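Of the protein chains in this complex, all but one are displayed in their positions.
The block that comes next holds chain A.
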Amino acid sequence: MSVAELKERHIAATATVNALRERLKQRRQALLDTDVAGYARSHGKTAICFGSTDLVCCRTLQGHTGKVYSLDWTLERNRIVSASQDGRLIVWNALTSQKTHAIKLHCAWVMTCAFAPNGQSVACGGLDSACSIFNLNSQVDRDGNIPISRILTGHKGYVSSCQFVPDQETRLITSSGDQTCVLWDVTTGQRISVFGGEFPSGHTTDVLSVSINSSNSNMFVSGSCDATARLWDTRIASRAVRTYHGHEGDVNAVKFFPDGQRFGTGSNDGTCRLFDMRTGHQLQIYSQQHGNNDNDVPIATSIAFSISGRLLFAGYSNGDCYAWDTLVAEVVLNLGSLQNSHEGRISCLGLSADGSALCTGSWDKNLKIWAFGGHRRVI
């Protein structure tokens, strides 16, 4: 078979795939008779009432000298690790708002950080295309720096996101600019499996974020610059379980819904969406009406669900941080308009394990912890 013939067939096959995808999209559209908000409204649900004192900024974590890019909570003991452009990882005690560790990184351009489930080590990754693991208990060296305990190399592009597998201390999943996600064995530093890349069902451009299903840690979802999110099974590296279309821009953030059956996404197109994991349907769009000018739509940089899933917190590039009522798709609170709010882009946010506090990190170099105030209970 000649090359020209092969090419022709390839083009024809691509066209077929695209046509089928279009049909699938239309079919989905036809089946999608309602969304969460429409259904909730038809049953008389109203948005939960949220006063401006119900969520208050109770701590400001100051100490970074550069833009904060990422943060993560421990599962217990209320500590936060944050990564900043100043080339440091800082581990905070969220209760006293003090730093417990400041780790100077070899490569200052760090994009992501994560706490290990046992809270003893932290991982970070960035433009150096490697994921570095630090053991918080290890002895500091001469200059007072914590040495790298393990470095995971093998990615061919920047490491955009990393997360430890919740129930396995030694497993870590990273996503990278080389279009792949990788499951690592932290103790040996070896790749266990690579998701995407060579395989046709992988992401076609940079992968930006991952989120591991909390109820079934074999499943994880990834969001990418190709405007899709993909679901993966760590036991089957060869192909993506499902691909979720819908966004019109880079998917910057993915996060599983607390029940593990749905997940949310935040995207460059300024919207957040809720997808059903099993059917692949888009359940709801969360978007604010903006002006006609498409260019100044703030992009959704990071998302997090409250512990019940009723609230979706989404950080935006203009410094807003909305709390969406996931049921009726209304903004019930804008943290950006509250007192003591951030002055720059919200780059990352995360909920503590018990759901009682929200931490936001911003380009204004600070992190803030928000807690449910007064008689308002954690929802």
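Rule of thumb we're sticking to: a contact is a pair of C-beta atoms (placed from the backbone, for glycine too) under 8 Å apart; a residue touches a chain by one contact, two chains touch by 3 or more; residues count from 1.
The criterion applied here is as follows: contacts and distances are computed from a predicted model.
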Chain not displayed: protein name in its UniProt record ("Protein YIPF3", "Dolichol phosphate-mannose biosynthesis regulatory protein", "Extra-large guanine nucleotide-binding protein 1-like isoform X2" or "Collectrin"): "Extra-large guanine nucleotide-binding protein 1-like isoform X2"
Option touching the unshown chain, where A:102, A:241 or A:285 are the choices: A:102
Residue in contact with the excluded chain [from A:253, A:327 or A:348]: A:327
From A:48, A:148 or A:241, residue that would touch the chain that is not displayed: A:48
Hidden partner chain, residues of chain A it touches: 7, 31-36, 38-40, 43-45, 48, 51-53, 56-63, 65-67, 69, 78, 85, 92-93, 95-102, 107, 109, 111, 127-130, 143-144, 153-158, 160, 177, 197-198, 205-206, 225, 250, 258-259, 276, 279, 281, 283, 307-310, 326-327, 339-340, 352, 354-357, 368, 371-375, 377-379
